[in-house]
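A single protein chain has been omitted; all remaining protein chains appear in their positions.
Right, chain A next:
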Amino acid sequence: MKLEKNIRDKYIVVIGLEVHAQLQTESKIFAADATTFGDTPNTNISAITLGHPGTLPKFNRKALTYAIKMGLACNSEITRENIFDRKNYFYPDLPKGYQLTQDKTPICKGGYIKVKTRDNVEKQLTLHKIHLEEDAGKSLHLAGETDTLIDYNRAGVSLIEIVTEPVLRSSEEAGLFLAEVRKLVRYLEICDGNMEQGSLRCDANISVMLKDAAEYGEKVEIKNMNSIRNVQRAIEHEIERQIGAVEAGQQIISETRTFNADKGTTAGMRTKETLNDYRYFPDPDLSPVIVDETLLESIGREMPALPEALLEKFTAHYNLPEYDALFLTETKEMAAYFEAICKKQGHPKAVSNWMMGPVKSVLNENGWQITDFPIKAETMAALIQLVREGSVSFSAASQEIFPVLLENPDQTPLTIAENHNLIQQSDSNSIQPIIDEVIAQFPDKVKAYRHGKKGLIGMFMGEVMKKSKAKVDPKLTNELLRKTLG
């Protein structure tokens, strides 16, 4: 089933996302239980988490700080007077019979996240709200088991839920939004952003409407997507399914569907709860949380430079192309490493070329983050400097010295260059004889060059490089060659 473009173009796609991010707090949001991922089931529990009577939850200060940081990063309005609400439902993943959440007073209201589409269109995707809540436990439905097994380690882990307005119009925008959220939470160090392990999760609300329609179509909620790519696949499939149904004169049923990553399709979920009536009301066990100016200012001071500001700095201050700047600001650590090299070595574009070339390849080959990269910034700066001053050629530096440094990060690039006899001649007195030799060898080519076939300069360069075993400074050689050839 692939829709014709002209049919698809008749419709507007309306998407809203709900992104849950697990905050990297050591303890849970309302109880002191540990939050380590992958621990033995039901070891990070307490009477509070298990919903025993007579227990009193107490709010985690760090969860509050982290949620406010996200709000500040998204230009949201921070709510000054917060309460928590009970969202009532019976499901074994929360033994209390309700989830503690913020219904009336989400900690952050409004705000936006900026994305840039493939067509270079910048869009501000508006947020509805960000609120704090507790995670639920994990249910295991194992094949062959008559019971459902419950692990409460995750129950009560601190979450923020980021809810957009229904302003996204394509799966591409959804993907960009998620990538940006992941980048932000990692910059802020409030969530590890790992979608496979479920510390970042996304539900999508999707509807379609004819372009001249006055009202949104019936919306369908999609769950169970554990990567950005799967979110995009699920949305694409759902758009096709909904438009297909509308074209065939069918009604879209407002329902929750689950994504099957193997098939790339969505299917309606069987729900036992017929009516959803959460009967929210303020939790009487938790006292109100007031965010005053002092707290807000102190959190503001802790805010790191955000990707957008760094992108601006990298393009304006370092004068890098946006492509380079985007790569270098993908993570805070990468940006910091780049800046550390630049501090020692004043040529950002040369540094960027190294980062996007040899360094990136090594990271990809080894599945490393920049934090795993063994060579110190000042050593990289020294290596780049050797090339810049003409002591070694780029190819000698990247293919000979760089691999040795990876194995022996404590050696200096200069020592390696000397030991491997890679120092190139960069004075004209030693290069000129090689040039003269090459010119004498190709009298016909010299004649052709002088008659206007200037492209031959490349061939002469190649010959000089070969004769010198690439140990001449290319820039100087090029100058000398042109001068000699006239």
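Quick notes on this one:
Note that in this section contacts are C-beta pairs under 8 Å (C-beta built on N, C-alpha and C of every residue); 3 or more make two chains touch, one makes a residue touch a chain; residues count from 1.
The definition used in the following text is that contacts and distances are computed from a predicted model.
For the chain of the complex excluded from view, the name given in UniProt is "Aspartyl/glutamyl-tRNA(Asn/Gln) amidotransferase subunit C" [choices: "Sulfurtransferase TusD", "Aspartyl/glutamyl-tRNA(Asn/Gln) amidotransferase subunit C", "NADH-quinone oxidoreductase subunit J" or "Phosphoribosylformylglycinamidine synthase subunit PurQ"]. Residue A:R279 is the one among A:R279, A:H317, A:K454 or A:R482 that touches the chain not shown.
The chain that is not drawn here is touched, among residues A:S287, A:N319, A:N408 or A:N421, by A:S287. Although one chain is not drawn, the whole complex shows that of A:Q22, A:T35, A:S171 or A:T379 it is A:T35 that touches it. Here one chain is not drawn; of A:V14, A:I150 or A:L363, the residue touching it is A:I150. Where chain A meets the omitted chain, the residues involved are 25-27, 32-35, 40-47, 50, 58-64, 83, 88, 90-92, 139-141, 145-152, 269-272, 275, 277, 279, 282, 284, 286-290.
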